[in-house]
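For this view, one protein chain was removed and the others were kept in their places.
And then chain A:
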Amino acid sequence: MQQKYIGKAISRVDGPAKVTGTAKYAAEYNVPDLHYGYVVNSTIANGEIEKINLTKAAMVDGVVKIYTHENRPSTAWLSLNYADMDAPPGKPFVPMHNNKVVYNGQPIAMVVAKSFEVARYAASLITVEYKADKSDTDLVANLQNARDPKKGLASFLKPPPPKPKGNAAKAYEAAPLKAGGSFYHGVEHHNPMEPFATTVVYEDKDKLKIYDKTQGSVNTQMYVANVFGLKFKDVRVLSPFVGGAFGSGLRPQYQLFLSVMAALDMQCNVRLTLNRHQMFTFGHRPATLQNTFYGADADGKLQSIQHESVAETSTYEDYTEIVVNWANMIYPSPNVNLQYKLAPLNMASPMDMRAPGGATGMHPVEITIDELAHQAGMDPVEFRLLNYTDEDETTGKPYSSKELKECFKQAAEKFGWAKRNPQPRSMRRGHKLVGWGMATGIWEAMQVPTRAEAILTADGKLTVRSATADFGTGTYTVMAQIAADAMGMSLDNVTFELGDSDMPFAPISGGSFTAASCGTAVQAACLGLKKKLLKKAQSTNAEYKSVNLDDIAFVDGQLQPTNSAVKPIAYTDLAAASKNKQIASKNMGWPQMMKQRKYTRAAHSAIFAEVEVDEDFGVVKVTRLVSAIAAGKILNPKTARSQILGGMVWGISKALREESVMDHRIGRFMNTNLGEYHTPVNADIHQLDVIFVEEDDQIVNDLGIKGIGEIGLVGVPPAIANAIFHATGKRVRNLPIKLNDLM
């Protein structure tokens, strides 16, 4: 196969649309006769609505209808109908189902008006009377309710911890080197820059076109069809551009339900956009408490890993993540005990948020390992090399590839790690303490079945499409690269289309599995297309009758048989001779299960961090980060680098900034805006270096793709925490690390 584009730093093909403002997001389709919704949210976390006072709101000129649980049209009865592709075990939340309030910020009314401003104003006039019950929102105060998670479909991609091995408690007691502690982080919210929005175009009775902010157009389609009893073919969902999602678009959010409900009921076009405050009224990264007790022998070899975690979930669903398994995936130990429990609280169900579970679990792992290395008097890299494994002990399977050692080497070199004085508080710059720390990251390389279609037209253009998503991930670009190489064509003649439920099936896009899954589908469709091209050649040209697929090179837009006696044929000639002047093939890209199942497949990273700490004020500046990534084949170093840079910014944010602060007396988040929910601004971000370590892995998939959406974040927060320890001698285990922790 031609490798002209795969692996090349090609500028994003959707770049021109994004820099000129022509890329349209869900709230930007200004269809005629648009009605605007505006949501009212509950202000208690648990209880019942007694009265909703709509009088004043209904009087505002331009208000068309107000929906509450009392008058909203009925929807599907069965809970099952509300289960989307990412629904955890339990009963999905149904907006305005009855007068019960199950979390603070739950949508309880919606005004529909002829203008956005009128809807917003009228919504502000609605008052609500509640019968409030006691609400529990503090994880740490509710640990007595921790229990095993319910099992469900989600357990397939998120396996529970393995059974304990040996006697971890005893081995820990006996270990000469011990480390560990208690690690807590509160809730974080995704906060993509684009607020959630849906524009519903009412095309005909029971026929809708929906522009939705989602990481899966088919997921939205399925949800709408099931909930509202519509035929799949009558629900078309489009999401060609998504203004960031980070996991928040993996499940339909309530603006989708409410806007579709209103459009069907009022038989008109409806748009519902959430405001920034409302972006804090659905899924989030769950608050999680973890305890580690790791023990090593005098030489530094791990003898015991005990890692337990309790995470928050809602009262209606059991959202789970892989939090504790990582410890024994990346570090071998004869004695292991990993525990993972959930405590239900009066909050919205948590959701996958970038590197869900991985970013959470690897934080304590990498800090505890750093502590052990410090106790052993060993360099943190040396310590990790001593406890290195090529086998995932949680499953007993070898890694399909693991160039982590090379990551350590290249990142350490670039960083200048050899010059580190191991003594904490030993390095200074002016009056600031300087610290150097490092950590490891890991994320599983997954793949899910996905379909794609490749269409070659007589004008020499190739269009490939799949209902997958690009929310900044580079899907448009890398899929076009894969298709161009597969067909031996120029990238200029290849277009990849996505984000339309009418296109061949793709599941939700997340977990770093899209490039591998959709890439495999694109290859399959191109292979199907080649077969059809050959068939056409055989039917039009006698010379080709005895030529096999393996005996043809598909290059320069031509079939070029290895037997030079047979003349090459241009694709365009074959397309021109076909019905509709095109040849198309639709195929499924299957994971190569038989090959994959014998291995654990994962991307790895090594992160080195430099911080400056001002001890008087506790201010931390992350002056440098170097991240070396081993993630199989990198399809496009330019867009991939951006993904990793984004992950590193998220890591800085998680380490030092992000936190949704809850007032537990009323169970409500208090900093629900971008001024008070701190994420880094430009001036917070300094030197970031990304290294891609070469890794050739034929087991993950033909293209060797592992995925890079999550790995950029995992390991960054502990690298920063370890650097802060090196700078100050203070071991801070909770996130985010605050000024007062260091003063």
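Simple rule for what comes next: contacts are C-beta pairs under 8 Å (C-beta built on N, C-alpha and C of every residue); 3 or more make two chains touch, one makes a residue touch a chain; residues count from 1.
Definition applied: contacts and distances are computed from a predicted model.
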Among "Copper oxidase", "2Fe-2S iron-sulfur cluster binding domain-containing protein", "cysteine desulfurase" or "Secreted protein", the UniProt name of the subunit that does not appear here: "2Fe-2S iron-sulfur cluster binding domain-containing protein"
Chain not shown: contacting residue from A:14, A:188, A:612 or A:659: A:14
Listed residues A:7, A:89, A:164 or A:244, member touching the removed chain: A:244
Omitted-chain contact residue, chosen from A:638, A:664 or A:738: A:638
Of A:427, A:688 or A:705, the residue in touch with the unshown chain: A:688
Absent-chain interface as seen on chain A, which is shown: 11-12, 14-25, 27-28, 30, 51-66, 70-71, 116-118, 121-122, 125, 127, 129, 191-195, 241-246, 266, 273, 275-276, 471-474, 638-639, 641-643, 645-650, 673-675, 679-685, 687-688
